[in-house]
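With one protein chain held back, the other chains of the complex are shown just where they sit.
Order of writing sets the labels: A and B. Residues in every chain begin at 1.
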Amino acid sequence: MQKVTREQLLNKASELLSNGTVSCVLGWAAGEFDYDVTPKMFNCVEELNAGFVFNDFCGANVSKYLVARAGKCEGKILVFLKPCDTYSFNQLLTEHRFDREKVYAVGIPCEGMADIAKVKAVCGDGISSIDTTGEDMKVTTLYADAPVSVAAADVLAERCINCKSKKHVAYDELMGEEGDVIDSARFDEVARLEAMSPDERFAFWQNELSRCIRCNACRDACPACTCEKCVFDNPNSGVENKSPANSFEEKLFHIIRAFHVAGRCTDCGECSRVCPQNIPLHLLNRKFIKDINEFYGDYQAGAEVGSRAPLVNYTTEDLEPGEVFDRRDNNA
Amino acid sequence: MQVNEYKPLIVAFCCNWCSYAGADLAGNNRLAYPAEVKIIRVPCSCRVNPMFILRAFQRGADGVIICGCHPGDCHYTSGNYYTRRRMAALFSMLDYLGIEKERTRVEWVSAAEGAKFAATMNDFVQTVAALGENKRLEDLRCKK
Partner (left out) sequence: MRKCSLDKIDLVFAQIAKNAALYLPVDQTDGSAAYKKWEEGTVWSGALNTVRSPKDFFFPQTEDLMRFKTEGKNIEIIDTRTEGEDFVVFGVRACDVKSFDILDRVFLSEPVDSFYANRRAHGVIVSLACTRPSETCFCKTFGIDPAEPAGDITAWKTETEIFFRANTEKGEQLLSKIAALTEDSDDAVVKAQKEQIGKIMDKLPLKNVTTDGFGGGKTDELFNRPEWDELSQSCLGCGTCTFVCPTCQCYDIKDFNTGNGVIRYRCWDSCMYSEFTRMAHGNNRLTQKERFRQRFMHKLVYYPENNDGLFSCVGCGRCLAKCPISMNIVKVMKKIGGETK
């Protein structure tokens, strides 16, 4: 259950639309079921009333849409940002990807978003409705006689279990109370992999990456991936590949994808959320974040506008690439 | 003489101003280093995109070494500092994916260090030879 309700957001959006502060609203639209939510631009109150939704399945990070949308409508865009979305928002601003003046950001609290795959794992397939208004989720399926009650904590998305911050780092207006940065255990899984032998790590990633179908969803959903023309789409780059012909191309794509956002990745977790093959792509990004924190000091991309990403920065005293492994071996 | 002795293929990215000149000096001084080392001259070590390294492996390299000016001596003032950070991150990622960490290396070789160049290459070739063929980042299509 979310602390802020659909009605509260709807009222806020209607108010800002009618007093002329904003001319359109970037939010989430209801789908066929209670969980298939689509990001959408709403242009008027009628559209909002008809389709706007906010519930435990509004995980999609809408900040990337500002790159294409901000400045396209007459006035400002109202965007609702969950705490983790605000980091992406700031990072995009840092990279001058949209005009801040064209956006009116409202920070909204987030209690963590649900993963529909986890809901199905508990309640089975054939979901006919999910009621998220109560403390527990009530899931009705075609195959169970009575609704099943599920604790929200049991179906929390991985990224929300390891939520790094409930604090909004950017907004024009805040709804509800401000949260704090959380000392989360998000690097534990990376550390577990690091502790494996190289053979085990290789087998782990070979298994995970072998499922890749190169749909590019991880790239296209990523708020840090905003190149106009990706190297993997460019026939002149020499590495354009529309599908992974073998395990080398799988690794090439995922290493380069993660490297390209290293230091800029806010760890919003969209890559893993959208992967149709459930590849834990966030573990690649988190490895870079963990390394950067250890090598060059703690850094959170998007925490403040204008900060210089660690990989486009340096000090004369940085450690040598070879020392990376000495450090790790000594720590082990 | 052993005919079928395994010889690793090494790609060495050398910056134009220091390391390439260092290699030149090694040659002038008749210092031997293995012929399996293929040098690619780049304007600065920071010109080396991670993609170059992965593609070298794809095309059959067994090890990749990047050589640049000593920190503080970059012809472009700061290029090698960026190299240092990028390669630290990239090599750590390759290791994370289970790829042998000994296959990648960064060394700083100045124009005056012909002996260091030869010694580095000899050592690197030996290290990689001990690992054997690159199997974890190979592209079977590119095998002869």
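Definition applied: contacts are C-beta pairs under 8 Å (C-beta built on N, C-alpha and C of every residue); 3 or more make two chains touch, one makes a residue touch a chain.
Note that this is a predicted model, so its numbers are computed, not measured.
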Full-complex contact with the absent chain, from A:Arg201, A:Arg273 or A:Lys287: A:Arg273
Residue of A:Lys3, A:Arg192 or A:Arg211 touching the missing chain in the full complex: A:Arg211
Touching the absent chain when the full complex is considered, from A:Glu15, A:Asp36 or A:Glu304: A:Asp36
Touch list for chain B against the chain that is not drawn: 59-60, 141-142, 144
Hidden partner interface residues of chain A, rising order: 31-33, 36-41, 60, 65, 117, 121, 124-128, 142-143, 207-208, 211, 213-217, 219-221, 229, 233, 235, 240-245, 273-274, 276-279
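The rule is simple: only the chains that are shown with their structure count from here on.
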Rounded Å distance, chain A centre to chain B centre (Cα mean): 37
Complex contacts: residues of chain B adjacent to chain A: 50-51, 54-55, 58, 71-72, 78, 81-82, 84-101, 104-106, 136-141
Complex contacts: residues of chain A adjacent to chain B: 190, 193-194, 198-206, 231, 238-239, 245-246, 248-249, 251-252, 255-256, 258-259, 262, 284, 287-288, 291-292, 295-296, 310-316, 318-322, 324-325
